[in-house]
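For this depiction, one protein chain was excluded, whereas all remaining protein chains were kept in their positions.
Order of writing sets the labels: A, B and C. Residues in every chain begin at 1.
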Amino acid sequence: MSVILTNQSYGKSQVCLSYVTRRDGIHDFIQITVDVALEGDFHAAYLEGDNSNVVPTDTVKNTVYAIARIHGVESIESFAQHLAKHFCKTYPQVDSTTVSISQTLWTRVCRDGASHDHAFVGGSNERNTCRVVATNDSLLMHSGLLGLQVLKTTESGFVGFSKDQYTTLAETTDRIFATTITADWPCGDPTLDWTQIRDTVRGCLLDIFSNRYSPSVQKTLHEMAEAVLEECPQIDEIALKMPNQHHIPADIAKLGLENNNDIFVPSPEPFGVISATIRRVA
Amino acid sequence: MSVILTNQSYGKSQVCLSYVTRRDGIHDFIQITVDVALEGDFHAAYLEGDNSNVVPTDTVKNTVYAIARIHGVESIESFAQHLAKHFCKTYPQVDSTTVSISQTLWTRVCRDGASHDHAFVGGSNERNTCRVVATNDSLLMHSGLLGLQVLKTTESGFVGFSKDQYTTLAETTDRIFATTITADWPCGDPTLDWTQIRDTVRGCLLDIFSNRYSPSVQKTLHEMAEAVLEECPQIDEIALKMPNQHHIPADIAKLGLENNNDIFVPSPEPFGVISATIRRVA
Amino acid sequence: MSVILTNQSYGKSQVCLSYVTRRDGIHDFIQITVDVALEGDFHAAYLEGDNSNVVPTDTVKNTVYAIARIHGVESIESFAQHLAKHFCKTYPQVDSTTVSISQTLWTRVCRDGASHDHAFVGGSNERNTCRVVATNDSLLMHSGLLGLQVLKTTESGFVGFSKDQYTTLAETTDRIFATTITADWPCGDPTLDWTQIRDTVRGCLLDIFSNRYSPSVQKTLHEMAEAVLEECPQIDEIALKMPNQHHIPADIAKLGLENNNDIFVPSPEPFGVISATIRRVA
Partner (left out) sequence: MSVILTNQSYGKSQVCLSYVTRRDGIHDFIQITVDVALEGDFHAAYLEGDNSNVVPTDTVKNTVYAIARIHGVESIESFAQHLAKHFCKTYPQVDSTTVSISQTLWTRVCRDGASHDHAFVGGSNERNTCRVVATNDSLLMHSGLLGLQVLKTTESGFVGFSKDQYTTLAETTDRIFATTITADWPCGDPTLDWTQIRDTVRGCLLDIFSNRYSPSVQKTLHEMAEAVLEECPQIDEIALKMPNQHHIPADIAKLGLENNNDIFVPSPEPFGVISATIRRVA
């Protein structure tokens, strides 16, 4: 029997790093989790047990901290680029490096309208994300966010859908709409201020979600994507994933009570998932 | 062989409920998870398989929604009281009912300084909590919060500690201090505005954490408790639990690089845990 | 304002340790997670920021590994005793030490009836547990297990329960019974073979669960406890906690289909929880 190795990659996952920048007594704090995956000429390791081309994943981990020392961590996008380029540049056997970063969010403690210099509140499940794929000749970058959990108590409905013998869902023009947004967009020019652009994207997503009647998750998703492409000329495409996290009216009629569309059962599962990619065309 | 049932309780855990209150087009949204535990005369069920005294946990779940219909969900404290009293009052075999509620936090979408009428952002791990233990003659209530994650990048140290042959920790007067606060306090008078009191407690905790040099988690915990008791005359006692979520300077000296106290490894485990109860005395 | 510290403890949580014992080419493998909590004279740390009595939790962590070196890890019970005694004996300011251990289970790879010398399969959520509370004069020990998930497809029912206006549960004499058992028992004599006794306990729990008709979780729980006390004369008391993890018949009547008691919705939440302590009497 003869076999071939059709694709392979290896690397280090979940390298945790936090980084403090001090400027005149004001501290910035960044906490990130880094995944690094290497592709290239590692066949001898798989086939012959020859590790001479293998950069240990332990070294990959050390390198994350070393690159933080050398280049700092100004933004996740800049750090991911430095890190991805390092592996391609340093090791001839590495054809391609993928660096994925997820940033845990901390906001300054704010009391009586004043932001604190060095104290922060965390605990949100929202993350800023980016992903860089680098070779010696190319660099592709995506920015994104995930875990942006939103809910509105009205201005959402679902009517006129396809019906058959297994349909039991009632039509409604007033339901709770809850979702947790994942967004991801390619960055054409990696040198732009992608932190500011992410803020604009996030604002668009919140605005459309909050202020437009939603006839379906699909329509709202599309309107959110359109708004982002309208507001951010630097972005040509955006992928959105929006689970429909149902809050179902509690069935209290069976208890002899009336539900005035105010008592709901937030349902952990199953949930609907809607995902789509929208692109600007000339 | 003869045996006795020394204690027993049963009930329903993780009953999920969300509740919308509408006032002139402005919506409030409360999402809670409710645990109910009943104690009383259920021995025949254990010993003889006689279920005649057993209120099914399915009925307990239904009752959570029924009480929401009858009394509304103005605050978790008020709802927990109504619910706990219901079981004691309705079922003679129930001696004592414990209701524990955890509230998932949603904050209004805020854009350009304006709060939205019916759109909310969630995703925080912080929870408001309360616990009511009711009998027909008595009612004990605790309020609390959990998951309040805070971090400061300086103004924290740890020196002068006990040392022996297994001590490898270095003394420091400038370290990251990160913790996730759990707080719990008895409510002497269940009719006070415990929502506002919780806000005051939370503010005290943040203020002391942010603005005082911390010579140890212990000292900071004590100062936080003292501040709460000072600011809130309605509270006589507070229990605080504060894990020490270490951010350890990355050891990059072994890579030939210098760590200027700015590159850290946030350590998921093991973590230190400090907990204490502080009480006002006359 | 005057305050007192009514109780306090501190320590290290989630210290992870794995340990290999080699005997004539046959390897044993133990993986544990250790929590250590210290109580004693630490008031100066809370009140004055004086850390001189504080054994750093980092030292507590180091000590876990040191005690593993000195005494080995033969069983979780023996290791917990050595560890708890160490802190009381070494530090005069420590009045009481609580060591809690949770053991991740690994079973030998077994192929063609033969157990492997050094390869193991893991992945179970079941844990062996123990808890030791030591002072210089006393030692209390509990053994236990948690995460023992069992299910039977029949020989379980629930009838004759209390009914009222909020009751919607149907009576049934043939339902799925699924639970995840937590058991905990005091060890009078810490020198017995508690590993073998845990095996006997676990066997009793499985036997009764599997082979007796269950008229309620309560009755089955009591029978399981009775069987343990019958089989294990070394145990005088056992606490059991058994959530009722519902598998609810899927409501397909609304789809024009009949459910022959064979299609169920395993419900993640809410769930019933039954807990009780049963003690032998003379």
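What we mean here is this: a residue touches a chain if its C-beta (ideal position, glycine included) is under 8 Å from a C-beta of that chain, and two chains touch if they have at least 3 such contacts.
All of these numbers come straight from a predicted model, not from anything done at the bench.
Peer 1: Can you tell me which of C:N53, C:T135, C:T153 or C:T200 touches the chain that was removed from the display?
Peer 2: Spelled out, the listed residue whose C-beta touches the missing chain is C:T153.
Peer 1: Taking the entire complex into account, which one of A:S9, A:N136 or A:T173 touches the absent chain?
Peer 2: A:S9
Peer 1: Pick out the residues on subunit B that sit against the missing chain.
Peer 2: Considering the whole complex, subunit B reaches the absent chain at 165-166, 168, 254-256, 268-269.
Peer 1: Under the stated touch rule, tell me which residues of subunit A contact the chain that is not displayed.
Peer 2: Touching the missing chain: residues 1-16, 35, 37, 42, 45-59, 61-63, 66, 90-91, 93, 158-164, 166-169, 215-219, 221-222, 225-226, 229-230, 237, 243-244, 269-282.
Peer 1: Pick out the residues on subunit C that sit against the missing chain.
Peer 2: 16-22, 27, 29, 31, 62, 65-66, 68-70, 106, 109, 111, 116, 118-126, 147-155, 176, 178, 180, 203, 206-207, 209-211, 247, 250, 252, 255, 257-259, 261-268
Note that in this section only the chains that are shown with their structure count from here on.
Peer 1: Same residues or different residues: which describes how subunit B and subunit C meet, taking over half shared numbers as same?
Peer 2: same
Peer 1: Where the centre means the average of the CA atoms, what chain is farthest from subunit A?
Peer 2: Between subunit A and every other chain, the largest centroid distance is to C.
Peer 1: For which chain is the distance between its Cα centroid and the global protein Cα centroid smallest?
Peer 2: Of the chains present, the most centrally placed is B.
Peer 1: Can you compute the centre-to-centre distance for subunit A and subunit C, using the mean CA position of each chain? Integer Å is fine.
Peer 2: 37
Peer 1: Could you tell me the distance, in whole angstrom, between the mean C-alpha positions of subunit A and subunit B?
Peer 2: One centre to the other, that is 29 Å.
Peer 1: Counting in whole Å, what is the centre-to-centre distance of subunit B and subunit C, each centre being its mean C-alpha position?
Peer 2: Their C-alpha centroids are separated by 24 Å.
Peer 1: Identify all positions of subunit B at which a residue touches two or more other chains, and write them in rising order.
Peer 2: Residues 16, 62, 66 of subunit B each touch two or more of the other chains.
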